[in-house]
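Every protein chain of the complex appears in place save one, which is left out.
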Amino acid sequence: MSPSIAAHPDRLLPADPRTREIARGLLSRVQDLPIISPHGHVDAAVIERNTPFPDPAELLVAPDHYVTRLIHASGVPMEQLQGGNPQGARGVWRRFVEAWPLFEGTASGYWLRTQFEQVFKLGAELSELSADASYDAISARLVEPDFRPRQLFKDFNIEVLATTDDPLDSLDSHAALAADPSFNGRVLPTFRPDAYINIANPSWASNVERLIETAADGATGYGGYIAALENRRRYFVDHGAVSADHGVRTPATLKLDDADAEALFEKARAGQATAADRDAFEAHMMYQMARMSVEDGLVMTIHPGSYRNHHGPTFEAFGADTGHDIPFAVNYTEAIRPLLQDFGTAKDFHLVLFTLDETVFSRELAPLAGFYPSVYIGAPWWFLDAPDAMLRFRSAVTETAGFSRSSGFIDDTRAFCSIPARHDTSRRIEAAFLARLVAEHRVSEDRAHELIVDVVDSSPRRVFKL
Amino acid sequence: MSPSIAAHPDRLLPADPRTREIARGLLSRVQDLPIISPHGHVDAAVIERNTPFPDPAELLVAPDHYVTRLIHASGVPMEQLQGGNPQGARGVWRRFVEAWPLFEGTASGYWLRTQFEQVFKLGAELSELSADASYDAISARLVEPDFRPRQLFKDFNIEVLATTDDPLDSLDSHAALAADPSFNGRVLPTFRPDAYINIANPSWASNVERLIETAADGATGYGGYIAALENRRRYFVDHGAVSADHGVRTPATLKLDDADAEALFEKARAGQATAADRDAFEAHMMYQMARMSVEDGLVMTIHPGSYRNHHGPTFEAFGADTGHDIPFAVNYTEAIRPLLQDFGTAKDFHLVLFTLDETVFSRELAPLAGFYPSVYIGAPWWFLDAPDAMLRFRSAVTETAGFSRSSGFIDDTRAFCSIPARHDTSRRIEAAFLARLVAEHRVSEDRAHELIVDVVDSSPRRVFKL
Partner (left out) sequence: MSPSIAAHPDRLLPADPRTREIARGLLSRVQDLPIISPHGHVDAAVIERNTPFPDPAELLVAPDHYVTRLIHASGVPMEQLQGGNPQGARGVWRRFVEAWPLFEGTASGYWLRTQFEQVFKLGAELSELSADASYDAISARLVEPDFRPRQLFKDFNIEVLATTDDPLDSLDSHAALAADPSFNGRVLPTFRPDAYINIANPSWASNVERLIETAADGATGYGGYIAALENRRRYFVDHGAVSADHGVRTPATLKLDDADAEALFEKARAGQATAADRDAFEAHMMYQMARMSVEDGLVMTIHPGSYRNHHGPTFEAFGADTGHDIPFAVNYTEAIRPLLQDFGTAKDFHLVLFTLDETVFSRELAPLAGFYPSVYIGAPWWFLDAPDAMLRFRSAVTETAGFSRSSGFIDDTRAFCSIPARHDTSRRIEAAFLARLVAEHRVSEDRAHELIVDVVDSSPRRVFKL
């Protein structure tokens, strides 16, 4: 009997036998390296408190919009997956198991299958007939004493894990972990000020009021707003943060003078801003965030190009992050120019540009990162965080920018148990890509062995200043 | 001597020996399945009347704009291919045979060569020296008594063939075929109302007048227009139609209230509509068509993004569909949102989104179809209906949306004799793609055997409600 695909030592490696052999050698160089995760959405408190994981549905299905979206597409109403299931967690799990065959060939399916086998030690494929059995088996694993966040952090060989945090977060969990001599990992906060920058956010005005009250050292208005952001960034730096992350609508940047920026700010506070004002203010604030990054050293990461909450009725009933953020085309070349004019060659400034629009990889990001010392190409993200998409990414950027100008893998996940599978996928794909270059005599095998270590291990440390 | 490439059992399968072996096994599962053709342009009357095929030029060259366009590009004036050839059909054929080497590597060349060998039983490659001999050989085949549409329909193993029809078509041929006990296939009409929706069409006003007179049950104006469309859709449903097809300029959709829609409608009837009015009215009508589909169950298919009749002088001399419809970039995410807001989760609504702009596959269509139960990703179409393009399509969409969210192959052809070659191409490419996933241990071989049957056979039945 052939081994499970999730356990096959050659999974994701190229089919050609000689290329596969080269890939195996490359993979062996990085397979046991620690995990560096410089961008993600795990909750630091869960690690600090070593909170036991909830039931299988709550852990693996309900909060993972990669997973719920495809079940939803198959015709299962969202309430069946979001607490409105009359059979509770077990009912949610049954809907998931019924939909499981639909995940064949998807990135999520691959990560899940790997978790089932390697983290939860399920012996058999999921099937409708044994939905309850798999629920019970995972549940049993979840209550094992060694199945707790801190032990898994160690078992997963995680060295650095960055979280994503509100600028007003106390960062107490991060501080506690840093102070705890029994915990050896690094759990770092990330400054994520979207809710204080996007004036179309319904709670923007109250967020900003709170921000100024809390952190502006008595200053008010636009000046207080800027000062408070600077202060909170400093607070994050003091708590170990290495980066500030920005989920923006587009990559636009804009340098406004203070008077114009202040006028926009006050117009927004008065609830009178237009859609164009929203875009202008966000663009201006990206310029300001770059200025602050130049000053305080936080790596700046930009994630544009997602139409958030595309389906109004689902958003109204179930809130954000429920699987209907849909990408659209972006253009970086003109949009990012105002920022790069002033900061593109600033000392020690690091700017990581992500995209959900693959067309910009070869057309814009590789050319930009191949000139500006500050610019790094963000690894394939979200819908593009998958084997074929990663290979397309490397093919699109390497011939212009080489291997030194990309960010290294980010898992971007809130699904803690999927972290090893995601990093393993990335390492296998890097091995697959490099093995092809070796087989085609474009890179020597010796150099490829150095490059894969650089890409997997040194790149994220260098780019994220770890 | 090596076998002809058109006859080679491994044609289009991956070169790697182990992957090819897997692909052969997968292909064998679907090679003999009946052909399901849910969207195409064959004339139902030709099948009903069992009309003999015309001469080789009229059958294979003149009406096929995939073919004439490349001959034209080589410098042959269009009149040489369109009835203005002084040597008649034989002269058209000679131009084609002279240009035949230019088709090397093209999808059309592949389909044609396959037809020559498998349908017309030519023993040798086309060559200029034997142009007349090939003309004669095909002509002889065309007058054989078994070389008639109904026999070929059976020989080709076609189970379902959808035609594309004017909303005011009587559908008599479809009715006659359905009533004919000697004919076992299903020939279904498709509702295609473009000429009644695109107000820039010079005959729009007279088309609409005729539509209202014929089908509005006495109602007039915009109300009569809408009622007539609803009535004719119902008539199509009653004659077996399963889908309504829309060749639109862009994917824009728009919900206008009745008064605004009526005002636009009357402005257009008065010949005073602007280009913006044209776009707004089409966008509004797509919203209306979706509403009607929700009500009457017709699958809605959208084909946007082609600049029709790009070369004015050729259009003026030779009319539409003469090879110079040229694709342009489209964006679905924002454009389709008004429609999806209201109908994206409507019960049993099926919306198939096609594109000639490959960039939207991974960026927009897979994410949309991976959330909305109504949305299916249209198979690669027209210029993208070719081996490499199909592989790029599968690679672009599968990691996000799996195999269950795409439409299944459509041949979209008016070239009846090319139908088997086109479906065979698609099946081979599905086998090639899945075989790679198996070889890379991303899908098990057993599951791949199920998936290829699902993709080739079950998908079109499910998506098109057959």
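To keep things simple, chains are lettered A and B as they appear, and every chain counts its residues starting from 1.
Heads up, the rule we're going with is that a contact is a pair of C-beta atoms (placed from the backbone, for glycine too) under 8 Å apart; a residue touches a chain by one contact, two chains touch by 3 or more.
Being a predicted model, the structure only gives us computed values, none of them experimental.
Residue-wise, the contact with the chain that is not shown comes from B:389, picked out of B:389, B:453 or B:466. In the complete complex, the hidden chain is touched by one of B:86, B:145 or B:313, namely B:313. Checked against the hidden chain, the listed residues B:26, B:44, B:57 or B:107 yield one contact partner: B:107.
Here the missing chain is touched by one residue of B:14, B:167, B:338 or B:408, and it is B:14.
Remark: the residues of subunit A touching the chain excluded from display are 14, 16, 18-19, 329, 331, 333-334, 337, 340-341, 344-345, 359, 362-364, 366-373, 375, 395-396, 398-405, 436-437, 439-445, 447, 451.
Contact between subunit B and the absent chain runs through residues 2, 5, 8, 10-17, 69-70, 72-75, 101-107, 109-110, 307, 310-314, 323-329, 356-359, 383-384, 386-389, 392.
As a working rule, only the chains that are shown with their structure count from here on.
Put simply, the C-alpha centre of subunit A and that of subunit B have 39 angstrom between them.
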